[in-house]
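So the structure is just underneath, and the comments pick up after that.
The complex is shown incomplete by one protein chain, all other protein chains being positioned as in the whole.
Order as written gives the chain letters A, B and C; numbering starts at 1 within each chain.
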Amino acid sequence: MIHVKFFASVRERIGIGEISLPMPEGGATVADVLALAEDEAGVVLQGAHLLAAVNLRHVPFSDVVRDGDEVAFFPPVTGG
Amino acid sequence: MIHVKFFASVRERIGIGEISLPMPEGGATVADVLALAEDEAGVVLQGAHLLAAVNLRHVPFSDVVRDGDEVAFFPPVTGG
Amino acid sequence: MLVKVQQEDFDPMAEMAAFPADAIAGAGGSVTFIGTVRDYSEATDILAMEIEHYPGMTERELERISAEAARRYDILDSLIMHRYGRLAPQDNIVMVAVWSRHRAAAFDACRFLIDVLKTSAPFWKKEITPEGARWVTDCPGCRAGSREGHTHAPHVSHSHTQLK
Partner (left out) sequence: MLVKVQQEDFDPMAEMAAFPADAIAGAGGSVTFIGTVRDYSEATDILAMEIEHYPGMTERELERISAEAARRYDILDSLIMHRYGRLAPQDNIVMVAVWSRHRAAAFDACRFLIDVLKTSAPFWKKEITPEGARWVTDCPGCRAGSREGHTHAPHVSHSHTQLK
């Protein structure tokens, strides 16, 4: 399974805070995981400014995910 | 009169904290005032690292002083 | 290095006073940045600020940048505190304190930490205004504190284009 989390405006737009997806056979990138979650939610985050993290680290969307990973999507951060 | 003050290591070397000197006829620069005070103290501050202030402002030694001025001499500052 | 992420308010000087003394023995000084909630935003009053965060990742990211600051600058130690939840105008949001032998390193490291925090730590602000709530959506580089040009932090990549 891949554990997917959404935060802030991205969470509100996709309407999901957390979802677990089966690990795709043949592997998947972070971008693939987002597409799978969008299919699940029936929402496309088109044009969104998105950051991604895998297992609590910032990653590019091209990174490959592994079974059991926690993958998070969120807008550019605005803390501080 | 010129009111002369010395601070910190310069005060200790010249042995004077404050002294008033008659305003020299014909005028005087800050450097002249120092020389007059050295004569008065019988001490020459040879090779000292010195700053000067007139009426509470940093000035170069070439500045002209006026009757009633407060002229101060002190080493490079080490506050903060 | 110390990182605290909490909902409660904090007293910056009490936190600094409580910092382990042996870690900062020999310090000649400290530089502290304290960020507070502004009471205006683009001509709108701000009634409150809600800060969402990513528990676990925030702490990890703040520890990562603290370690990076310690590698880059000749500092003795650092403290980062950041709040989440609902804050009122004037409330403290964040503090970054750095101790060093020589002050230049503390200035550099403190500035580095707050700049990088603002582009990498997973916090999101939502402004509560008389017209309703809205997410602060500035591009992080634009919020890096300068009015002049800026570049995005190289360690954070994000897409400004369509993803699919």
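Criterion: a contact is a pair of C-beta atoms (placed from the backbone, for glycine too) under 8 Å apart; a residue touches a chain by one contact, two chains touch by 3 or more.
Given the structure is predicted, the values throughout are model-derived calculations rather than measurements.
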- [ ] Report, in label order, the displayed chains that the undisplayed chain touches.
- [x] B, C
Open item on the list: Going by the contact rule already stated, which one of C:R38, C:R72 or C:R86 would touch the omitted chain in the full complex?
Closed with: C:R38
- [ ] Quickly run down the residues of subunit C that touch the omitted chain.
- [x] 11-14, 25-36, 38-40, 74, 101-104, 106-107, 110-111, 114, 144-147
Open item on the list: Which parts of subunit B face the unshown chain closely enough to count as touching?
Closed with: 5, 7-9, 31, 34-35, 38, 44-51, 53, 56-58, 60-61, 72, 74-80
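In this section, only the chains that are shown with their structure count from here on.
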Task: Euclidean distance of C-alpha centroids - subunit A vs subunit C, Å - done: 24
TODO: Express in whole angstrom the distance between the two chain centres, defined as the mean CA positions of subunit B and subunit C.
DONE: 49
- [ ] Express in whole angstrom the distance between the two chain centres, defined as the mean CA positions of subunit A and subunit B.
- [x] 73
